[in-house]
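Left out: one protein chain. Kept in place: all the others.
The letters A, B and C name the chains in turn, as written, and every chain counts its residues from 1.
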Amino acid sequence: MEVIDNREITDRVFILRLRLTESVLKPEPGQFYLLRPDTGYDPLLGRPFSAFRWNSDWIEFLIRKTGRGTALLSKFRPGDHIRLLGPLGRTFPSPSPHKTPVLLAGGIGMASVYSLLLNRKGDYIFIYGAKSAPELLLTEDIKPLVRELYLCTDDGSMGFQGNVIEFFKKFVKEAPSHSIVVYACGPREMTEPLMKLLRTYNIEGYISLEERMACGLGACMGCAKHTKRGMKRVCMEGPVFNIEEL
Amino acid sequence: MEVIDNREITDRVFILRLRLTESVLKPEPGQFYLLRPDTGYDPLLGRPFSAFRWNSDWIEFLIRKTGRGTALLSKFRPGDHIRLLGPLGRTFPSPSPHKTPVLLAGGIGMASVYSLLLNRKGDYIFIYGAKSAPELLLTEDIKPLVRELYLCTDDGSMGFQGNVIEFFKKFVKEAPSHSIVVYACGPREMTEPLMKLLRTYNIEGYISLEERMACGLGACMGCAKHTKRGMKRVCMEGPVFNIEEL
Amino acid sequence: MNLEVKIGNMIMKNPVTTASGTFGYGREYTEFVDLNLLGAVTVKGISLEPREGNPPPRIYETPCGMINSIGLQNVGLKNFIDEKLPYLKGFDTRIIVNILGNTIDEYCELSSALDGKVDAIELNVSCPNVKKGGVFFSSHNEMLRTLIKEVRATIKRSTLIVKLSPASADIVIQARICEEVGIEAVSMINTIPAMAIDIHTRRPRLSNITGGLSGPAIRPIGVRMVWETHRAINIPIIAMGGIVTAEDAIEYILAGATAIAIGTANFVNPTVTLDIIEGIRKYMLIHDVDDINSLIGGLIC
Partner (left out) sequence: MNLEVKIGNMIMKNPVTTASGTFGYGREYTEFVDLNLLGAVTVKGISLEPREGNPPPRIYETPCGMINSIGLQNVGLKNFIDEKLPYLKGFDTRIIVNILGNTIDEYCELSSALDGKVDAIELNVSCPNVKKGGVFFSSHNEMLRTLIKEVRATIKRSTLIVKLSPASADIVIQARICEEVGIEAVSMINTIPAMAIDIHTRRPRLSNITGGLSGPAIRPIGVRMVWETHRAINIPIIAMGGIVTAEDAIEYILAGATAIAIGTANFVNPTVTLDIIEGIRKYMLIHDVDDINSLIGGLIC
């Protein structure tokens, strides 16, 4: 796919916009694509990124530079081409009208829950955490879309001092647990304790998980995740899992 | 080094201009550099290219797309960085005032002899051949710098129909051989018969040869060429060889 | 132009198949690949009982390659025959089933259960990622001989292929043993045992510590092994290891392969198998090659 725009929004995060041709299906919130910079065989494999924003002409990915693949992707410019495979995986289910949807995003996990916010109507509460204030991205864009926005930073440089989980613990003690449904995406350090927490409070929840991937199509068994019902493939049975399965 | 400009001059040939910083020495005509596109380890090795044109601020390479490395280099744009190693190898000796310097260029071999033309005074005869007219590059730039310019094309679409060697055979029959000195660069199909020809007519000659390279520094012995005096390294004892050595 | 090749009794309409474990059970790729166009589909290794495989993480990218330690997660023989095979049978292509057992008996049980149901059975005697897996056999020539002889005896109709390991003591000797025992073909190379370490946590990148290296990185090794083996045996070779383009495929054919399998490249480009078939056709056209069989082992040296 052709790169239309590639914009840094912080020194570590950029938004990559690709032209959507008819051959590429539009995603559902929570789905992802494998992106491969096509320069040689190093790096070799596609990298998974959640669909962030899209319309009929283009799709955007919100990407954090972590390693070589993302560094390469950050250098692509309008007119360049990137191989795109997707949309892949399962979507977040639509929030039921009887429950308040609470979105939990840790770091770049924001990309995936943000797409839910944009595409599925709901009276959202958004809890968003990062290391420090500059890493809380696009908060001005989020505000008008949600009923309540809570920001958390590890260093206290903005909002609640502490991580999303600490905030959420406080939060659930006040909210009646059966009236909320949680949609979450973030690093393992956030999703692991979150699962336990949701189970403890018996809260309905959907979590987007990460695992290294090769094929993205359910063929290689590389992205396996241990679940109650055996090994599941994050690329097929995920990335969004109902916490009951996990 | 930073790319300042990268211009296609035909669909297969481009001119890459890099900023020359103080750490990089200026070349002598016939010398070359190893250029490495710095995206990953594939391609791994630097590619050798003759210094084509330069001044105190920049250096240009005239490059023909043949494989993956050159295709990658053609995509570099102003602001990108390319690793540069050089100048490497031996230069063409300056033409003696008593002999008419005859430059022979086959295809992209033009880059190297052109640098001689630009940098060393002389009353040059330039014989330049390619497959067909569109592959005869920058002939308008060459004209004002030489006494005589002869163009050859395999298909006869411009100038003499036939290759540089065929033309040169005709040419030496008319010129007294001891009064010329030949500087040549081109594909193996040109340089091999040329060597024989020069020996037959006992003409002084310097030929720039090509061989695959790894280090460019005389360390790996990868670029060996069989000569009268044993194995020589094209990157150190060449690329310009006196035909007496070969 | 003839692209048809023969592996034992199995006639493939073209020399291109998939490498076991990289193409699932075929179905996973049908959105991208019309299976009818492939010479054969080789499916993920099957064991007697379903297996969970190794704990994650199971894959890691390395320079121009990847290491995997899937550990043979698979649905098991029964589910394969009941659920996966009927779907595959709906296509006009050959079906090759890769099998792996812990004991000679298990291998024999697998092979006799599959005999006649599939076009070919590929014995995986070289999986580096299963503790009691085939590695044991591939590192002992005489054990290998016993194993393949016994399996050979269980098979009446399907073609039998033995998949050799680049980590075995001597792959050429093992190929000769296969020929001696009457195996119809060998396939090579399986992944090369490898590992990677996260220097910040000091832990291995894979939960299984080591895994198998595949992808373009290993192609020059595979080509050399196929060339050496081709000179030593007269049975056909199905070659694999780092094939990404038609050029790579032809390189292996010139080195001595009768058919080639695409593995890791499916992850890089899901339509790669078809692109390669197309590319082989183009090459044959340009070089005026009428019959692909005339290219086999055509290296000039």
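Throughout what follows, contacts are C-beta pairs under 8 Å (C-beta built on N, C-alpha and C of every residue); 3 or more make two chains touch, one makes a residue touch a chain.
Every value quoted in this text rests on a predicted model; they were computed, and no experiment measured them.
Taking the whole complex into account, name the chains on display that the unshown chain touches.
Answer for the hidden chain's contacts among shown chains: A, B, C.
For the chain left off this view, which of C:Gly8, C:Pro50 or C:Pro204 is in contact with it?
C:Pro204
For a quick check of understanding: of C:Pro56, C:Pro216 or C:Pro236, which residue touches the chain that isn't displayed?
C:Pro216
Tell me which stretches of subunit A touch the chain missing from the display.
Answer for subunit A: residues 40-42 touch the chain left out.
Which parts of subunit B face the unshown chain closely enough to count as touching?
Touch with the absent chain occurs at residues 36, 40-46, 83, 85, 211-226, 230-231.
I need the residue numbers on subunit C that touch the omitted chain, in ascending order.
62-65, 67, 169-170, 192-197, 199-204, 209-210, 213, 215-221, 223-224, 227, 242, 247, 250-251, 254-255, 283, 287, 298-301
The rule is short, and it goes like this: only the chains that are shown with their structure count from here on.
Going by the touch criterion stated earlier, list every chain that contacts subunit B and also contacts subunit C.
A
So what's the Cα centroid distance for subunit A and subunit B, whole Å?
Taking the average C-alpha coordinate of subunit A and of subunit B, the gap between them is 53 Å.
Let me have the rounded angstrom distance from the C-alpha centre of subunit A over to the C-alpha centre of subunit C, please.
Distance between chain centres, rounded to whole Å: 36 Å.
Would you pick out the residues of subunit B that each touch at least 2 other chains?
Residues 40-42 of subunit B touch two or more partner chains.
Send over the residues of subunit C in touch with two or more other chains.
63-64, 216
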